[in-house]
Structures are given as structure tokens and as C-alpha cells.
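What you see is the complex with one protein chain gone and the rest in place.
Which chain is which? They are A and B, in the order written, and residues in each are numbered from 1.
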Amino acid sequence: MPDLDVRGLAHVYREGGVRALDGVDLWIAAGERVGIVGQNGSGKTTLVRHLNGLLRPTEGRVTIDGTDASGLMVAELASRVGLVFQDPDRQIFASSVRAEVEFGPRNLGQRGTGLADSVRRALEATGLAGEERSNPYDLGYSRRKLLALASVLAMRTPVLVLDEPTTGQDARGVDRVRRIVAALADEGRTVITISHDMRFVAETCERVIVMRGGRVVLDGTPAEAFAREAWETLRSTYLEPPLAARVGQRLGLGSTPTDAQLIEAMRGGRVHR
Amino acid sequence: MAAVVIGGLLGPAIVVALAVLLPATLAGVLLRLMRTALLFALPLAGSAFVVNLFFFPEGRTVLFAIGPVTATAEGLSFALEILVRILAIGGAITLFYLTTPPATFVVDLERRGISPRLAFVANASVQTVPALVERAGQITAAQRARGLDTEGSAWKRIRGVLPIVAPVILGSIAEVEERTMALEARGFTRPGRRSLLWAPADSGRQRAARWLLLLAVIGLVVARLTGWWA
Partner (left out) sequence: MTLSLRGVGYRYAGAERPALLDVDLDLGDGEVVGIAGASEAGKTTLCLVVAGIAPRTVGGRIRGTISLDGERIDAWPIHRLGERIGIGFQNPASQLSQVAGTVFEEVAFGPMNLGIAREEIVERSWTALEALRIDALAERDPVRLSGGQQQLVAIAGLLAMRPAHLVLDEPTAQLDPAGTRLVADAIGRLAADGASILVAEQKTDLLATITSRMVVLESGRIALAGRSAEVLADPRLAELGVAEPSAVRLRRLATAAGLDPAPLEEAVGA
């Protein structure tokens, strides 16, 4: 399983000359569950697009498992880093769910029973088993989002990047995504999630990276990223820590970013009135 | 228009200079104009140029030869004429697109009595292009992330057309549907007159320029037809 190494990464878009990334240093170990948060325009999407070569560095370097990404084509990098885009309707093109899910793995050279197996497992994980022959547009938005996720899951990449997997998703869909992330982590895969949902990030990620103005302004565990000391940084970028963290702080229980941790701390009898 | 009508090379060249390049410089868009116009006109102009250079039927005076094809002076002359005409037309269209804010154009059309719906469609057709381009770009990125090879052989690139074209079309249709609902709900289809907030400024200079151009074209056409300027 590869690790990801980003050194001094900067990116300036040719159109408009915007410096969307301004010197980012990151090392992500194999199997980490990372959450990237920040406002639109903070550089989150620009950053992850460097991981599969869609964007090339203006300055700095991206290394995947020791190999410089700039030497590899996007089609090759796609076998190592799968990227699920936010809008499923800017990706879905096939007339059947099966064909849509097969597209990615086929491009990567999967065939025969291996291919059928990847597809079946991806469909099961996303709750779409039985919809193989359905037209994607007969599915609701929530399920189309899961379809987009399935089509990348089937590629069996060691690294998976999910761009806003829960935006516009209903409660059942969010639950499924949560379970998929956990399953991927169990398999030792690296999962990077970009999300606006602080609660989701606190609950599914072991590391939170906060971005603002093209830079990383906070990088730590959820407990660190949502601790009282970090609130000013968070709020400077219009983000709020999850409710559990705020409540825990008010009750004097230390950093309790998830609901479970808050309840646990309350149980410990350390509640001050 | 004048460029097409006037024979020879010099006439159209002057027209291009006056009607396209001069206003472009005045409006400060000369470089952008040249870049965009060239981009659009190049394929057509390029092929027309090559075809005429090498395959002009009345070509006699040989300039040079490449393998089985021969370039003739007559061919070159004709090719240049065609080139200038194409650039004139392409340049004029690009100039319009670059200097007229769509909103202004639409409002002006409405003011002169064109149905708002017609004016809207005219504007929307121009507006759609950048949105389509952006959408196609996003979709291409998503498909490349799934291993679609856009950097490889030509055959592979052809196979990559459907995964890009299908969502572009479907998505654009969906967006049009939503926009239609939103517009209708804001009374766009109400029968009767629409109020206008303002009329685009029409300075004396603009009006003078329009009349001058019109007279110039008429003059040139007449001159050509009466054989005064062959």
C-alpha cells in the first residue's frame, strides 16, 4: 500500500493567475483515514487533484510510494488513486448501472471473473445490488451519488479520495458512506474525505486537515482539531466544531469531538454544573 | 460582407484593417481578438488555404512542388483572398462577441421592439458556450480519474467521446429545464409589455460609426458592381 508525500506544493491556475495552493507539505501514511475541511476556494479540491495527476504542480512535488507523480500519466495514476467527484451527474454516462460501474475497472485492465467480482462487491457495498440493469437516471440523486462511489470502488485502488460524499445525501446514504469508509480502512486502504460535515469528519476520520487560502492551517487528530485552542483558527475560516465538541467544552470535559466521546466523558462523572 | 463582395486582395485587406482591427485596437481587445479569431478561423482558413494553394484549377505559374502536389502563384493569390475573407468574417464575429456585453445586447434588442423571449434565446445561445465548456472540462476530469485515456492514441481518444458527450448533453438539458421553471415562476412568460430599467447608452460616436460603416459598404458594393474598382 502506497504512502503519499506532498512537498512544497503550490499551484497557480493559468486562467486568472490564482495561487490556489501556497506551499503545502503533507505526508499521508498508507491506511490513514484523513478528513480535509475548509471553505470553497481554500484549496481542498486543487490539492486532491494533484494526487491523481489531473493537476500538475506549479512548484513542489507529489510522490506516491516513492515515485514522482509527474512522471506518470493520469490514466496510470488512476490505478493507485481513485477520485470520486462531488457531482455524480458530471460523471454518469452509461445507460445501465452495470456498465457505469464496469467503466473504471475495465480501463484499468480488469476482465472476466475478476471484473465481475469487483462490480458485484462495489454494488453490494453501495446498496445497489439488483439494480444492475437499471438506468442510472431512474435512480434518485442519493443513489446516483452512491453509484458514482461504486464505480470508483470497483477500481480497487489502494488510495481513495472522496470529494463531498455526504453533500445532498440523505441519512441512509450518509450511513452507507460511513460504513464504506470503515470497510476500506479495514482493508488497509487510505481514505481521504473532503467534507463540509464536521460531525461526519469527526466520526469517520483519524486525522483532520483544515485548509484556508491554499495552506494547511491545522493538522491533527479530531480531538486536537476540534479542541478549544483550535476554535479560533476554525472560526477564522467560518467553520464550526461539531456540537459534541462545543458541548464537551462547556461541560468542562476536555476535547470530545464525537458524540460517543462526549457520552463517555459524561459517564466518567466529570460533569461540572 | 464588404470583404466578400470586393474582388482581389487589397480591398478586403483594407476592410479587415478598418472594420475589424481598428475598432479592436480602440476597444483594447486587439490581442484577445487575434487569439480567439485565429483559433476559430484557423481550421477552416488553414484547410481552405492549403486546398487552394495546391489544387487551384487555373494554376499555371509553378512556385514549388512537394511530392505529387504543386503550388501555383494563381493558387497562392486565390488562397490569400479566401484567407482574408475568412478572417474578416471571423474577426467581425469575434469583435462583436468580445465588445458587447450580452446583457446590453439583449436589452437593446428589446428596446428596439424585439420580443423579450427572442432576445433571451439569442443571448442564451451565446451564454451557453462558456458554461458548456466548463461542464465538459469537469466531466473530462471525472472520466480521466476513472482511467479514461485522453493522452494516448487517437483511437483511444475517439472511444473517449461518449463518456464525455453524454453527461454534457444530459446535464445541459437538466439545467435548461430548471432554468425554465425558475424563469416562468418569475413571470417571464406573462403576456403583455415588460418594463425596461434602462436603455444602453448610444453615443453620437457609435451612431456615426454605424452610419459610416454602412455607407462604406454600400459605396464599395456599388463601386464593384459598376466596375469602377475591379
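Structure notes:
Here is the rule we go by: contacts are C-beta pairs under 8 Å (C-beta built on N, C-alpha and C of every residue); 3 or more make two chains touch, one makes a residue touch a chain.
Bear in mind the structure is a predicted one, so any value in this text is a computation, not a measurement.
Taking every chain of the complex into account, the chain not shown here touches A, B.
Remark: the omitted chain is touched by one listed residue; of A:53, A:242 or A:257 this is A:242. From the options A:12, A:72 or A:266, the residue with contact to the chain not on display is A:266.
When the full complex is taken into account, the listed residue touching the unshown chain is B:196, out of B:118, B:133 or B:196. Seen across the whole complex, the unshown chain contacts chain A at 39-41, 140-143, 167-174, 196, 199, 238-240, 242-244, 246-247, 250-251, 259-260, 262-263, 266-267, 271, 273. Interface with the hidden chain, as seen from chain B, comprises residues 101-104, 106-107, 119-120, 123-124, 127, 175, 178-190, 192-197.
To be clear about the criterion, only the chains that are shown with their structure count from here on.
Per-chain CA centroids place chain A at a distance of 42 Å from chain B.
Interface residues of chain A, counted against chain B in their complex, comprise 49, 52, 54, 73-75, 78-79, 82-83, 85, 87, 89-93, 103-104, 107-108, 137, 151-152, 155. Interface residues of chain B facing chain A in the complex, by the touch rule stated above, are 135, 138-139, 141-152, 162-164, 166-167, 170-171, 174.
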